[in-house]
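For this depiction, one protein chain was excluded, whereas all remaining protein chains were kept in their positions.
== chain A ==
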Amino acid sequence: MCHLKQIINIRKLLALTKVQPKSVLYSTKCREKEVIISKSKNIFENLALEDWLYKNADLNNRNYLFMWRNTPAVVVGRHQNPWLECDVTSVLREKVDLARRNSGGGTVFHDEGNLNCCFLTTRKLYNRKSNLELVVDALTSNWDIDLSINKREDIVLNGLYKISGTAAKLGGERSYHHFTLLINVNKKKLHNLLQSPLIGVKTRATESVPSHIMNLQDVNEDINYENLTHVISDKFLENDLVKRKEFVNPTEDSYPGYNIILNELKTFKWIYAKTPNFKISRAFRIEIDSKIIHTEIEIEIQKGLIYNIEFSLKPNNMDLTNIVNRFKDVPYDTTELLPILDVLENENNDAIYKWFLRCIKQTLNV
């Protein structure tokens, strides 16, 4: 009898332990899931669609995983200074897109060897760790690779090399967490472009933390964009019966209001003028006609425009205010600055004048 009672108790216990995980599963199961993969390879179009989803998707009922890749682009964080995070002149010369995203965090370089994953959900369910774990799980269950998540919430390969950079945007009720996954990114280009030639910058903008990086293909050649998106989608939809997965073209017709977001993302006002105000200070000296000449220049950039240029010249034997006044309120943009510098260069043949102009040019790095 006693024996029987014990068995019943054990059964009760077993039943209890069974019920709990079921209910937990149920609570995650009842939220719908959808995978969206963009067919566009344009960074602005994909960031616009991401922002559209953040603003309009049915996040109260559904979790979204949005994935894409794009042609070469440097993407700075919401409160960063592009002039300080990358070589703006080289970026534009090499026809690489320069974009600012809405989320925080540091600057990343994308090309077609990079997968972008964006998890959209409510603010309450926002959980970066679980998203990263899902991706690590998807990868390690398909390929024999050593992946872990570090303190900064980066995915690291072999315990050391970063293969992913994380960032997030949080609203009152909505959120997204997105990150890059390096499959086969052009590392040389990445290093070259993410190096600013600017010297002497004083800024309060958030600065990136440089890391050692590695490509997934360095450890397993089989991994590519197609199979990676496939295994991550499968993992995301694992417990979902409907398995919604769509390949989309971001257009105004499919996503009303999309064009407004897209156009805004491409403006000088968003990409450059959003930069927190900053100053560039440099000192130069030269010997002209066996006299040492010394100048200190401080250029203040506000909302992407040259707000003020302060300078000292020793010995002070030339009026150079005419030069600095010509830059007032000119956008900090090579295409706007070079014509002005050309005009100024032809206005005076004096050696000190020409040298000072070169100093301005070097300070601005144009």
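Assorted remarks:
Throughout what follows, a contact is a pair of C-beta atoms (placed from the backbone, for glycine too) under 8 Å apart; a residue touches a chain by one contact, two chains touch by 3 or more; residues count from 1.
Quick note on the criterion: contacts and distances are computed from a predicted model.
The chain absent from the displayed complex carries the UniProt protein name "Glycine cleavage system H protein", chosen from "Rab GDP dissociation inhibitor", "Centrosomal protein of 19 kDa", "Glycine cleavage system H protein" or "Exosome complex component CSL4 C-terminal domain-containing protein".
Contact with the omitted chain, checked across A:K33, A:R69, A:K169 or A:K245, is made by A:K169. In the complete complex, the hidden chain is touched by one of A:S40, A:N102, A:N215 or A:T363, namely A:N102. Checked against the full complex, the candidates A:A73, A:A205, A:I299 or A:C359 give a single residue touching the omitted chain, namely A:A205.
Considering the complete assembly, chain A touches the hidden chain via residues 77-79, 102-106, 124, 152-153, 166-172, 204-206, 276.
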